[in-house]
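Only one protein chain is missing; all other protein chains are in place.
Moving on to chain A:
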Amino acid sequence: MLNALATRRPAPSASRRAFLRGSAAAGGALVIGVRLELSGSPARAAGAPDFSKVPAQPNAFVRVAADDSVTVVIKHLDMGQGNTTGLATIVAEELDADWGQMRTAFAPADAALYNNLAFGPIQGTGGSTAVANSWIQLRKAGAAARAMLVAAAAAEWRVPAGEITVEKGVLRHARTGKEGRFGAFAAAAATQAVPENPTLKQPADFRLIGTRLPRLDSGIKTDGSAVYALDVRRPNQLTAVVARAPRFGARLASVDDKAARALPGVVDVVTIGSGVAVVAKDTWSAMKGREALRLTWDDAGAERQSSDQQVAAYKAMADRPGLVAAKRGDAAGAIKGAAKVLEAEFAFPYLAHAPMEPLNATIERAADGGYDIYAGSQFQTIEQAVAAGILGTTTDKVRITTLWAGGSFGRRATASADYIAEAAAILRATGGTRPIHLVWTREDDITGGYYRPAAYHRIRAGLDAKGAITGWEHTIVGKSIIIGTPLEAMIVKDGVDATTVEGAADTPYALPAYRFEVHNAREGVPVLWWRSVGHSHTAQAMEVFVDELAHAAGQDPVAYRLGLLQQAPRLSAALALAAEKAGWRGRAAAPGRGLGVAAHESFGSYVAMVADVSAEAGKVKVNRIVAAVDVGVAVNPDVIRAQVEGAVGFALSAVLRNRITFKDGEVQEKNFDAYEPTRMSEMPKVEVHIVPSTAAPTGIGEPGVPVLAPAIANAIFAATGQRLRSLPLDLGALRGV
C-alpha cells in the first residue's frame, strides 16, 4: 500500500525550478509564435523578424559523406509538416546538390547550435517557424559547404576556384575537363576554412526551391520502417502507463495496488507527481495493471465546473470591463452615432489535439551516468531542463534523440514538459535500472488536458449610412495559455496574453475606432496552443462578423473586405486570388448551396479560402475549398499545398463537431468515438493556389487552419440565410432552405 499524496497538476515544482534556471541561464526572450508587439494599432509595423544575423555553420548543419550522400541536420521536430524536406531543400539549393543525394538526420538537443532563432536561446519547434527561422541560416550553411567543396577541388586540380562550376552534385572544371562528385572531396573539404560570408544565390537562380521535389520521408512512411517514439525498443525496457486523477487539480488520497502487483507482467507500481504509474513488461500488461489499481482522490482542490457553467461564467465576465488589449479613438462614441449597429457573440469549446501517435517517451540511464530520452521532442531545451531537475543532474547530462512524431498540433510542446517529466519521474522512482517506455493511451490523451482554451467573443460595430465601419468594440474571454507558466514574465504584458487576442486585436482591417478587451478566465483546466493558437477562434469571430457587416452594408463580402484591406496588400492579393479561382459569386448557386469566404493573416502568412457548401436542415456538406496562400518564397510548393489540404482535414471536425465538455469537472469525451476526427467521406476537394513572392519565407503548418471555419459558416449563410457563429457549428439549429 502506498499512501503518498500527490498533486495531479500543476507540474512538479522541481521541474518548474529547473526550467526557470535553464531559461534564466540562457538569458533571452522566448517567443513561441507569439507576436509580442501588440502595438495598439492594427496598422502595426510590417515585416517579419530578422533571422539573417547568423554565422555560416556548415559543420553544424551539413554532412557530406564519402558515399556522396549529403545529410542535413534538422534542428526541428517533423510532426508531419514536412520541414525535413523543406530544410533539406534550402541546403541543397545553395549547395547545388542533386536531390537524390539528400538525406536528413534530427539534431541532438544542443541549444547552443540548434536553437530556434525565433525562440531565442531555446531549441524547439512551433509557431510555424521552422523554415522561416532557418532560411538564411541554412542557406549560409549550404553555400559555405559548397565553397569548401570547391576549394578542395581547386586544390586537388590545381585550378582557380572561380573557374569551378557545380551542378547537381558534380564539381566541374571546363578548361581541363576535370569533374568529380561531392563525395570524392568530402574529406578534403572538411579541412578547408569556413567562409564567413558565403555568397547566397539570387532567387532567379534557384533550381530546386519552388519546384516539386519528392518528400524525403515518403519511403520510410509507406513500408513501416519509420521509427516513431512509440516504436522505440531499448534492451530490457519496461512499459509504463499512469493512472491520473479524473478531475484536474485533484490529489491522490490513497493507493491500493495489491491486485495490480499480482498480475502477470506487472513489475512495479510507483507514485509520481501526476498519479500512479504501473510498470510492466509490455503495454497490455501495464494497461491491465492500471485497471486493477484501486485509487481514491481528494477533490478538495479539484476543478468541478461543468461546461454550461463555464460558458455562463464567460458571458458574465464579458459584461464587465476587461483589460485593454488594443484601442484607438472612441469606439463606443463612434458606435453610438452610427446609422446601424450590429452585435454578435461567439462561443468556442475546449479542444484536444489528438495527434494520431499518443504521447510517449522512453528514458534510460546510460553507462556514462547521463540519461537518454527518445521522444517526438518538440521543446528539447525545456525537456532537458525539466528532466535534469527531476533526475538531479545537469542539463548537459540529458541527451535527447528526436524521432519522427505522429502529429502534435502543439501538444508535444508544453512549458512543463509534462509527459517527459512523467517518464523521468518513473525512471527515478523505479531506481533507474531499466529503461522506461511511458505510453499514454488515447483515453489519456483526450482526457488529459492541455486543451485549446475555450473562448467567448462579443462584438459590436457601427456602420454609417454608406455601410462603412465607424467603430468596433470586441471583448474576448478565455484562459491564458501563458499566465501561470514560467513563460508569463516573458510574454504577458499588462495582463494581456497575446495568444488570447492574436488575429483580432491586431486585425489588418482598417477600423477608424476600436477597443479590444480581454478577460482572463481562471478555471483549473490546463490549456495549450492548438494548431494556429489564438487564431483558431479569433479568425472565426472576425471573419464571420465582417461578413455580417458586408451583408448589412448591402455589399459583396469580397469587395467589402478588399475595401478594408487597402493597407494590407498581401492579404488582399490572396483574397482576390482565392475569389478568382473559386469563381466567386456572392449569391447562392442553387437553393441550399452557397459560397463563403474568409481571409486571415497568421504567423506572417496570408491565407484566403472560399468554401462551397451544401446545407439542409441539420446537415452540412462541404463540397470544395479553394485556397490562396502567400508564404513568401514557396520553398516546396507541394508541401505547402499538402499543409493547406491537411489543415482543412484537421480543422473540419472542429468546425462540425469536436468539443471537450465537462460534467462536474470530468471530461466526457474519452476516445475517437465521442471526439471524432474528420473521415474520408467528409473530406472536400481542396485546391491550393500559391501567390508568387520573393519575400522571405514564412510558415504554413498552421495558417491554413483559421480560415476554414469562417469560410464554411459564411457559405452556410449564403446557402440558407442563417448565421451559425459558435463552434462547433450548431447544425441542429440549421433549418435548411
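Everything that follows uses one rule, which is that a residue touches a chain if its C-beta (ideal position, glycine included) is under 8 Å from a C-beta of that chain, and two chains touch if they have at least 3 such contacts; residues count from 1.
As a convention for this text, contacts and distances are computed from a predicted model.
Hidden from the displayed complex is a chain whose UniProt protein name, among "ABC-2 type transport system ATP-binding protein", "Glutamyl-tRNA(Gln) amidotransferase subunit A", "Isoquinoline 1-oxidoreductase subunit alpha" or "ABC transporter permease", is "Isoquinoline 1-oxidoreductase subunit alpha". Touching the chain that is not shown, out of A:Val227, A:Ala552 or A:Leu731: A:Val227 (per the contact rule at the top).
Touch with the chain that is not drawn comes from one residue among A:Gly177, A:Pro264 or A:Pro321, which is A:Pro264. When the omitted chain is restored, the residue from A:Pro508, A:Gly646 or A:Gly665 that touches it is A:Gly646. When the full complex is taken into account, the listed residue touching the unshown chain is A:Ala405, out of A:Ala405, A:Val518 or A:Leu724.
Note that of A:Glu357, A:Glu422, A:Glu473 or A:Glu543, the residue touching the chain absent from this view is A:Glu357.
Seen across the whole complex, the unshown chain contacts chain A at 79-82, 214-215, 217-228, 230-231, 233, 239, 264-265, 282-285, 288, 354-358, 404-407, 409, 441-442, 638-639, 642-643, 645-650, 652, 671-673, 676-681, 683, 685-686.
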